[in-house]
Structure formats: structure tokens, C-alpha cells
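A single protein chain has been removed from this complex, and every other one stays in its place.
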Amino acid sequence: MCRIGAIKSKNKLHPSIALKLMRSQQEGHDDSGFAFVMQDLGGIFESYKDLPLLSMAATVEGTRLAEDILRESGFSRVMQWTPNINNEKGLKIDAMPNYIFEVLQYPKSYKHATEEEKEELLINTSIELRNALEKTNSGYIYSFWPDTLTLKEIGSPKDIGTYFDLWNENKDLASGIITAQCRQNTNYDIVRYAAHPFFLEGYTVLVNGENTFYEKNKYYQQKLYKGYLGFESDSQCLLYTLHYVHKILKWPLQYFKHTITPLEYDDIIKRDNREILLRIKASLSHLEVNGPNTMLAVTPDKELLCVCDSKKLRPVVVGRNKDMVIMTSEVAGLNDLMPDRDFRQDIYPTERETIVVKKDLTVERWQQ
Amino acid sequence: MTACKIKTLNNNTRMSTQELLQTINKKIEEGITEFEIEACGQHDIGGSVWSKSGKNITFKITNPGQRVGAMAMDGTKIIVEGSAPADVGWLNSGAEIIVKGDGGDTTAHCAAGGKIYIGGRTGTRSGALMKHDPRFEAPEFWVLKNTGSFSFEFMGGGIAVICGYECDDIPSILGNRSCVGMVGGTVYVRGNVDGLAECVQKVKLDKFDKDFLKSGLDNFLKEIGREELKETLSDFTNWMKIIPLPKALKEKNITVKEFKDTQWFTDGLFGDLVEDNGEVFALSQAGDARLRKPVWDKAKCIRCNLCVKNCPQNAINEDYNVTDNRCIGCGICSAVCPKSAWTMV
Partner (left out) sequence: MAAVKVNELRKSDLPWIIEYDESKCIQCGKCTAACSFNAIMPCVEERKSNSITAPRKTEKVLVIKQNISLDNYCRGCGMCSNVCPNGAIKAVRNKDDKYSVVYRAEKADSFKKGGRSNLNTEGRTLDKIKIGRISQMTDPSLDAQRHTFELRTPLGRVLKADKLNFGHNGEALYETTPLPPNRWIYPIIFGDMSIGAVSWRMWEAMAIATAYLNEVMGIPLRMCTGEGGIPTKLLKSRYVKYMILQIASGHFGWNRIIKAMPDMTEDPAGILIKIGQGAKPGDGGLLQASKVARYVQEIRGVPKADLLSPPTHQGLYSIEESVQKMFLSMNAAFNFRVPVAIKVAASVTSVSVYNNLLRDPYNIVGGFFLDGLAAGTGAAHEISLNHTGHPITSKLRDCYLAAVHQGRQGEIPLFAGGGLGQTGSFAADAFKLICLGANGVFTGSTLLEVAGCVGSDTGKCNACNTGFCPAGIAAQDDRLVKRLDVDKVAQNLVNYILATDIELKKLMAPIGCSSLPVGRSDALITVDKHISDRLDIQYGC
């Protein structure tokens, strides 16, 4: 079981809030890791929103390798942030030698490039970096995208927080959206890439679930898009499906739910848009997800998303006040962070809903 | 006696579930029976405890984790301010558990005694496998608003009351596919119900039901602090109850034969092409069903009567005429005939 959380806030928040959100849900995870993705950055990254930010962890060799690749591609460093490492004794953490968070300038030749061309460059460079690091076993690239910072590590969430000095709030590190999970992927090998949240081109996904259609999904996805590499966790499939439906097919977000948990035929034929739904069900049958899943996601439009499996087997609740919306596995997390919210406004998504938190924090419930 | 207050979070250090539960047990052994717990998601608070003195034990809890009052006993009273996550009152065997906010998934799962009062809504699979041990009072499970889908699956006994308060815009206050495999007990509901399992029926309330609800509502609303709703909820026009459908009443499908007789082509699919009145031939049958028929050659016959004597069907008379509706075409006449006067064709 995993415990997951996504926070969207009017005011930029320090990642310590993610640690606090997860604290009361501790019995639901196994103390094996902590990872978060920050988007809509504030603090010291506030003025670099349009430039790609590289988040990686590497050995000395891997760091050099990455720098070479970036230089050769024409990227130049604009600024770098180094976490304030607190390497006290007895911390349960399996740390990497270097943690790199650097803002880069696009190559000069991209001065007049379109957004698409820039995105293409970023994904190609990400793939190149990942392959090079993997080949030499010298590090991990988590995200290389504007306005996005990712940190993943193996160990006890509390100790990881201490190691990176995340318990102490400061104004350097802040963002409007934080997604976090307190666990490594314990079904398979402990691999940093397998830790949620997963990020691809502005999409972030984290899941409490077991995707029993993993092999089916994977067989299909590995031919769909070059960016779908990495199947260390069965939940990555959900990220790729979200990306495929929304970014590649350019379908409205409502159809994501129809893709992963299609309605049964007998329900579809009662709908006005049955023709469309049946086509989706047939064409994307290999992207269906069976098994228990609760998924939280962030879209490039900075909206939050929550969907559950068709039997609503895993917990999730959405709480809000005027400044903030939090989606998390258990209500205990909400009670901790927003004790004074009106709990009668809490939303418990059903098996057929998509919950969307819009840019302005309004919450919409879409019925499938 | 003053209540024992336990705070489970100090700076960033959180008391684990083990530590908290062991602390509670130790205090109970010391004779303490009232607790106020500022929890931080710890599980199983209030479950399986009793005092040696037989005194009631009371818990007031904020921010509990899962399984509040799991396996709780008679004499325990648990009050949760606000909402609680999954499994409130799992296997409750006698406690009174009050959650003033919402309950998570599988609230009251396997509850077999006591009372569970939820001041908000509860999640999927709530009330699943509730049961009633006839030696004790039936469990009660009251919810002010609604439950999630798949609730009351395999319910075997007990009483659930789902008040549907502020749920007018919800298509079904029991979600979808509730009461699957329900074999006993009663679910009282107020409001829209849709997508129920086929094995249950909706029934109007009788006087007994209304009396039960009236008296029960008083206590329920008092405990969750919503006494102002008494009047709204006591209007029984929108209430009904769901009980298992007796086997005898289950709708039976027509048989294939009935389907054929009423909906299929009147003279069969091939009626215009073959002569077929539907008769089914036995493996050895007289008349048209015969695979072979005996033909008598008068010229060869020496009137020895062996065929007549040996015919197992007594189908050949003394004039050597064959009665077709007796003869099965076995060929014995032909076999016994010394002059081959009978040929099977």
C-alpha cells in the first residue's frame, strides 16, 4: 500500500508540507522512501519559470557525463541550487553523491524556436541523459522541464527530510503544486526510478495501486512514444496513458477516465456519445487498467486530477479551504494540515468520477 | 475522575500506533477509563479494550487513523470529532462508535454488535458482511448522508439506516451495485436508490419500521449533534427498506422450450422445407422411425410361421402382414426364415 498526496495552493508552499501531509498516514506505507515533484515554482526559481530545470542524482562520473551531454547539446547553466545536506549519523537514507538542480538556458539556435521544438529538444536530451546514466550506472534523471523540480530518495521519509533539511521551512524552496509519496516501490526491486511521482513533459502522476494490466499496458505503450521509457513500476503506465490521451491524441481530459476504466458496454449504449465511447474502448483496450488504483495527477495546465479504479478499492479524499486544495489517501492527512476546514465540503471521489482542481482552485466533479 | 489526555505528536516526532495502543492499555490497567486522544493517524484506537472493574471506557478522539473501534466491545464508547478513515467499527462486537464527520471505505464492515453512528457519509463497501449473532442484540449502523458503492455486500443480519440527508442530487444514496449477495438484515434508506443487486427487494415501511426509526433517530441525532434534523428525517414518505428477496420471488427466465414456443418461427426454421412435427424418435422405434423394413416375398414363403413366432414385437400376423406401428425393423424375421422370404430394405 502507498500513501500519496497532491497539494495545490494559492500561496507558494515549502515541501515540508508534503512531509507533514504524509506523517499521519505513516501506518499506510513502509518507510522505504520519499519523493516529491514541485511545479509552479516560487522561491529562488520564481524568475526562471520558462527555462528548463534539470533534476538528477548522480555519481561524480554521472555528473560529468551529464554536463558533457548538456554542453554538447548547447545548453548553458543559468543557476544551480544545492540542497543543504545534513549528513548526521544514523539517518536511514541511501543517498547519492550528488544532487543536481540546475536551470539551463536553451541552446542559442533555439532563440526563435517554437514551444514544440523546445519540448522536443528537452525530451530528446532527457532520453539521451537517461540512457547515458543508465549505461554507466552513474545516476538518475528525474525531470528536465521548465518550472518542475523532482527529488526522490530511498530511505525513511522522516530521515530523508532531515538529510535534505526539508523539515525547516525556508523561502528558497517553494511551489504552488507539490505531489508526494512516502514509499519506494516494494513490489519489485528498490529502484529510484520506480518511486512515485512520475514525471513526463509537464504531466505528473502518482498512484496508490496495483495495475494488473501492467504487461498489457507496457506491450502497447513501448511502441507509442519515445518518451515512454521506464517501466520500473506498473504505475508508470498511467502516466504514459494520461500523456498519450491528453497530449498526443489531444483529447479532452474527460476521456482519460474512459480510457483507463471504460464503462461496460451495457452502460455505454445508454449514452448519447456511445459511438465515441465504444471506439475508445476498442482502440485503447490495451490501456485499460484493472486492479485497485487511486491516481493523482498534475497536468501541464497546472490542474490537479484524481481518478480511481472502477471498483473504488483504494482510499482518497479531497479537502479544501480558500487557499489550498489537498488530495490525499486518508482524511487523517487533511485533518493534520487543515484542521479548521469545513469537513462537510470534503469530497470522496467515486469509482466513476474524475475530480479536477482548476487553476483557480475550484473543484469540479466530472461523472464518467 | 479526569480524562487521560494523550497527545501523539511532539514537534516532528509522532507516536506510532504500537506505542499509543500500549500506552492506552497500560492506563486501562491502571484503572483509567476516560481518554482524550489527539491522534495523528494512528490505527485501531478504541478496539478490543475492557476494564477489569467492568466500568465503561470512553474515548474522545481527534484525527484517528484507520479502524477506529475495530473489534470493540460492549462497554466501550468512542467519539470521533470530525472524520475518520477506512474501517470504522470493523468487527464491532458491542461498542457505541460515533463519528461526527465522515467515515471512510468499509465502515462497519463485519459489524456484529453495538451501534455505529456516522454524522456524514461513508465510503464503498460500507456495512459489508454485517451479521447478527442471535444470542446478542443486532448491530446497528446509522449514516446521516450516504454510502459509497458496493455497500452491504453479503450482509447477513443487523440493521443499517442511511438517512440520505442533503443527498437529493445524488442518483443513488447507496451508490451502485449495493447489497450484492445480501441474505439477511435490513437496510433502511431515505432517498434515491438505484443499481441495487438483483437479490434484494425494496419494501414500504410498516408500523414496526417507523417506530424503530423514530426511537432510533432520537439517539442517533443526539449523539452526532444534529437534533435539529429530527423533523426532516421523521417524514417517512421518502423512506423504504431493502431486504433480501426470498428465493421463491426471484424472477425466473422462461425456458428454451417456452422461448421456442412463443417467439421462434411457428413451424420451425425449416418447417417449409422438411416434414417435422417435432417428434423425437427412440433408438429402436416402430413405424416411420424404422431404419429398415421387412418386405415379404409371397412366392418364396413356405408358411413355416417361424417369422411369426420369432417376431419380438408380434408384428407379423398369420397372413404375413406386418403391422408397421409394431415392427421396429430388427430383421429377426429375415434371419429366421429358411427360404429368405423376408428382405430388409
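Here the chain labels run A and B in written order, and each chain numbers its own residues starting at 1.
Note that contacts are C-beta pairs under 8 Å (C-beta built on N, C-alpha and C of every residue); 3 or more make two chains touch, one makes a residue touch a chain.
From a predicted model like this one, the values you see are computed outputs, not experimental measurements.
Participant: Using the whole complex, pick out the displayed chains that touch the missing one.
Facilitator: Displayed chains contacted by the hidden chain, ordered by label: A, B.
Participant: One chain isn't shown here. Among A:K10, A:R279 or A:R365, which residue touches it?
Facilitator: Of the candidates A:K10, A:R279 or A:R365, A:R279 is in touch with the missing chain.
Participant: Which residue, A:E215, A:D301 or A:D342, contacts the hidden chain when the whole complex is considered?
Facilitator: A:E215
Participant: Of the listed residues B:E30, B:E228 or B:E279, which contacts the missing chain in the full complex?
Facilitator: Reading the full complex, the residue touching the unseen chain is B:E279.
Participant: Take the complete complex as the reference. Which residues in chain A touch the chain that isn't displayed?
Facilitator: 187, 209-210, 212-216, 219-220, 222-224, 244-245, 248-252, 254-255, 262, 264-265, 273, 275-276, 278-286, 288, 290-292, 310-311, 313
Participant: Going by the touch rule given at the top, which residues of chain B touch the chain that is not shown?
Facilitator: Residues 150, 153-154, 177, 180-181, 253-257, 259-260, 263-265, 268-270, 272-276, 278-285, 288-292, 310, 312-313, 328-332, 334-336 of chain B touch the chain absent from view.
By our rule, only the chains that are shown with their structure count from here on.
Participant: Take the average of all CA coordinates in chain A, do the same for chain B, and state the distance between these two points in whole angstrom.
Facilitator: Chain centroid spacing, chain A to chain B, equals 40 Å.
Participant: Name, in rising order, each residue of chain B that touches chain A in their complex.
Facilitator: 9, 12, 14, 16-17, 39-43, 62-66, 82-86, 101-102, 104-105, 120-121, 123-124, 148-150, 175-176
Participant: For chain A, which residues are in contact with chain B within the complex?
Facilitator: Residues 19, 23-28, 158, 161, 167, 311-313, 315, 317, 330-336, 339, 343-344, 346, 348, 350-352 of chain A touch chain B in their complex.
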